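One protein chain is absent from this view; the other protein chains keep their places.
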Amino acid sequence: MNKNLKDWIDITSGVNVRKCMRCGKCTATCPSYNEMEYHPHQFVYMVERGEIEPLINSESLYKCLTCFVCVERCPRNVEPAKVVEAVRLAAVRRQGKNHLSAEQIPPALDDDMPQQAIVTAFRKYTK
Amino acid sequence: MLKISADRLNDLFNRIASEQTLYIPVDREPNTAEYRKYEDGMKLSESLNTVRSAKDFFFPQTENLAEFKVEGKNIEIKDIREESGDFVVFGVRACDARSFSILDKVFLSEPVDSFYKNRREHGTIITMACTRPSETCFCTAFGIDPTAPEGDVAVFADGENYFFLDRTEKGKKFIESVADMLEDGDTSKLEEVKEKTREIMKKLPLAGLGTDSFGGDKLNELFNSPKWAELSESCLGCGTCTFVCPTCQCYDIRDFNTGNGIRRFRCWDSCMYSDFTKMAHGNPRLSQLERFRQRFMHKLVYFPANNDGEFGCVGCGRCLSRCPVSLNIVKVMKTLEVKE
Amino acid sequence: MQEAMIKRAVQLLADGTVNRVMGWKRGEFVYDITPAVFTTAEELEKDFVCDDFTQANLSKYLVKESRKEGKILAFLKPCDTYSFNQLVKEHRIIRENVYVIGIPGGPKLDIEKIKAKGITGILSVENENYTLKIETIYGTETMPFSEAVSGKCSGCKSKKHVAYDELIGDDGEVLDSNRFDMVAKLENMTSQERFDFWRGELSKCIRCNACRNVCPACTCENCVFDNPKSGIDQKAAADSFEEKMFHIIRAFHVAGRCTDCGECSRVCPQNIPLHLLNRKFIKDINELYGEYQAGADTTSRAPLNNYNADDCEPSVVHERGVE
Amino acid sequence: MQVNENFKPVIVAFCCNWCSYAGADLSGTNRLNYPANVKIIRVPCSCRVNPMFILRAFQKGADGVIICGCHPGDCHYTSGNYFTRRRITLLYSMLDFLGIERKRTRLEWVSAAEGAKFASVMEQFVSDVQKLGPNRRLEDLRCRKQ
Partner (left out) sequence: MQRIGVFVCHCGTNIAATVDVKAVAEALGHEAGVVISQDYQYMCSESGQNLVKNAIKEHKLTGVVVCSCSPRMHENTFRKAAASAGLNPYLVEIANIREQCSWIHKDIASATEKAIILGRAAIAKVHLNTPLTSMESPVVKRALVIGGGIAGIQTALDIAEAGFEVDIVEKEPTIGGKMAQIDKTFPTLDCAACILTPKMVEASQNEKITIHSFSEVSDVKGFVGNFTVTIKKKARYVDETKCTGCGLCTEKCPMKKVPNEFNMGLDNRRAVYIPFAQAVPKVATIDPNYCMMLKNGKCGVCSKVCSAGAIDYKQTDRFVEQKYGAIVVATGFNPIKLDKYDEFAYSYCPDVVTSLELERLMNAAGPNGGTLLRPSDKTHPHTIVFVQCVGSRCDDGKGKQYCSKICCMYTAKHAMLIREKYPDTEVYVFYIDVRTPGKNFDEFYRRAVEQYNVHYIKGMVGKVSPKADGKIDVQASDLLAGEQLHINADMVVLAAAIEPDKTARPLATMLTTQMDTNDFFTEAHPKLRPVESATAGIFLSGACQGPKDIPETVAQASAAAAKAIGLLCKNSITCNPCVAHSDELMCNGCSACEKVCPYGAITYQDKEFRMPNRTTAVRRVASVNPAVCQGCGACTVACPSGAMDLNGFSNSQIMAEVDAICK
């Protein structure tokens, strides 16, 4: 259980994960539920237990569309999307974990993708 | 007589202020002055009387007498009197100067009031002859010559110079201490100024005020006069006349719980107040008529009776100008005067 | 004007509607006015005076007078009638024992304003079409009438008589005066400036109680400051705090009842602008709880004895103006 | 104006018996804590607090006075707090007019169920007064502690 990483995530996300009563509403409304290895309610529970490592290495970290429906619907004002974002930042802070190499971009381009999307993707997913 | 030119007066003030604290009358608004601690550049007020008389320096409105501390069952008394520093009060008019002799009779006779005595010894009174008496002045009625004021040092102004004449031991010592700034001067012009002031005094509306129907022996006919009712009907019972009067000397002693002990202090009291001399059985004077009568009887009858004929009033005119409903000693004297 | 009043008073005395008259009489000097009660016609002819210097508000005397035998005639200026109404509303004046004649207010003169021009030895003051000719022992002086007008009258709020049985001269109306300007100016100062201003003013106070004893709203049988059982009895301000305490408590007790007649500032021997404290309360009441003029009638409830559910919160006072 | 740390403000709180005193008790039962400088005086209703008491507190050395009452409409005596609201608004306006710091006085509505609110209001009030420093503008020099 990596103590300071969990505290760091609590601080950056600004979310008190202990408020979650594990009702599962976020998971119920999550549109990209099927692609996710860890569903939102599991995400919050794992952060609460401090198991951040599996989250950082899991693919589902980037499946979250940040559509914020879980934040909208959560009855306890726990904001799972922000926890996901915080874990992403933790991942981004890790050196050497490059999720997007330069060669991958040209094939992924399509003409109506806004230029801004490329820049943010590049900033976010490369080290 | 020693003199100093008018424009070097402020240098004299600075000199005095350097040795001891100096209070001079300064104009708060045109024609109303008040005593202030001298600071460089202050201009001496031309106007006549200050609203609060010089009595305040010797008999302040509130003064701490003693302090007690109660610890459980035992009481510890702290003596909080401290020696007053030397100070000089400049520009006192003849009537105020006379008030000190009245107050001395009260406070310095047995049993001596040590607080008053302490301040009186350390205070030097420099009086100033009047040149422009106002319509409310009637000091001549009580034998006071405005052009020849008493006090420790008398100052006479003739327009360009200020002449200093010492009247008491303390005055002599004061003049010696500033002798180097003074030089001799002829006093011819002074006589002429004095004569002019005496002329004006005779023309004052209240010039002819007689005091012969008052005095120590006139108690019964004055006390029972029916005119008191009409005289006192509109008196509000506030304390203005007593608090601006230079010769009023009544005070009340009170205790205040400061949280870390009891502080006993004395403060001015006014015979006009409803709880003046309130004793265990109650108050000897219950109606405003009795209180009103008490004030003027004390000035015009009781005080002279106990002080070989010296009246308690000095004719400064403050109560005439400050009473909210214009009741004053002159109206009382004129109404109760027995004309042959 | 004075003759008309004397004639009417003598008439009323004669036909017995009243057995005494409350008015003014001259003291030693021309500006020296004393409120007085006259019982006979001769006294009225001899001493009664009503001129530019009769500023005193007679309503407070009627508290004692209306409890005596018989009916008393009182000449009241418009601002006095407001105090009269306020005292009637509080059952301090027995209305049926007073016959009120409303006399025109008109700006009155204040001798302090004349003396402040450096004029001393005043023997007589005549008013020739709004310039004053002042005879003094040092020669005659002149000054414009407007400069000698008393502080009470310069901020006059209304020339309307709100209580009278009869009128001499015509009735005026309520004026909108700029009487709150000085209060607004003070409010816009910083709190340190305000503190220094009031410490300067209130430290002059010699606790002579003239303001309390002249105020028509201050008619307690036994004032809190004179009653040892009240816990805040004080005879002199032994500390700067007690000066503030006296004036705050007095202003609070008359809040909502003060008709802004200005007598307190007129009689203060130290010329402290006490009316500003009462006007501050009047301005606050008008702004926060709706226009209210004390004494305008004898039935309305004083603002502090009244409430409505949607009054503003006290924090409003802490947010407006300058910190 | 630097704030010296060892200044411990004396705060007097007038709490109405039915609501804010009960709120204070509730914050006690919930073990919420607020600074020890606050001492509570129980009054039957907030309309019992006389401006004399507030000035007396400042005279005797208090650095801050806070009055707590029921929410308007909740008063046990139906209209008590409405009168409080008017009186205290005018009094605070006058104190401000005389130049007294605004943050030394406060009126707060706290119901019997708002224990948490009571604790946070007291916490915040004490920190405000702490920042202001000792009460110099409305104090009686004779009562100043040595």
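Chains: A, B, C and D, in written order; residue numbering restarts at 1 for each.
As a convention for this text, a contact is a pair of C-beta atoms (placed from the backbone, for glycine too) under 8 Å apart; a residue touches a chain by one contact, two chains touch by 3 or more.
All values derive from a computational prediction rather than experimental measurement.
Novice: Missing chain touches which shown chains?
Specialist: Result for the missing chain's touching partners among shown chains: A, B, C, D.
Novice: Can you work out which residue in C:Cys50, C:Ala210 or C:Cys223 touches the chain that's missing from view?
Specialist: C:Cys223
Novice: I need the residue numbers on subunit A that touch the omitted chain, in ascending order.
Specialist: Where subunit A meets the chain not shown: residues 21-30, 33-34, 39, 41-42, 69, 73-77.
Novice: In terms of residues, what is the contact footprint of the unshown chain on subunit C?
Specialist: These residues touch the chain not displayed: 67, 90-92, 219-224, 227, 229-231, 253, 301-302, 304-306.
Novice: Extract the touching residues of subunit D with respect to the undisplayed chain.
Specialist: Per the touch rule, subunit D residues meeting the hidden chain are 10, 12, 17-19, 21-22, 24-29, 31-34, 36, 39-45, 47-53, 56-57, 60-62, 70, 73-80, 83, 87, 111-114, 119, 143.
Following the convention adopted for this analysis, only the chains that are shown with their structure count from here on.
Novice: With chain centres taken as the means of their Cα atoms, state the distance from subunit A to subunit D in Å.
Specialist: 47
Novice: Rounded to a whole Å, what is the gap between the Cα centroids of subunit A and subunit B?
Specialist: 89
Novice: Residues of subunit C touching 2+ other chains?
Specialist: 238
Novice: When you check subunit D against every other chain, which residues touch at least two of them?
Specialist: Residues 140, 142 of subunit D touch two or more partner chains.
Novice: Give every residue of subunit C touching subunit B within the complex, in rising order.
Specialist: 27-29, 32-37, 56, 61, 111-112, 115-123, 136-138, 206-210, 212-214, 222, 226, 235-238, 263, 266-267, 269-271
Novice: Give every residue of subunit B touching subunit C within the complex, in rising order.
Specialist: Answer in residue numbers: 29-32, 47-48, 51-52, 61-62, 132-136, 200, 203-206, 230, 233-234, 236-240, 242-244, 252, 254, 256, 265, 267-270, 273-275, 320-322, 324-328, 330-331, 334.
Novice: Quick one: which bits of subunit B touch subunit D in the complex? Just the residue numbers, please.
Specialist: It comes out as residues 256, 258-260, 263.
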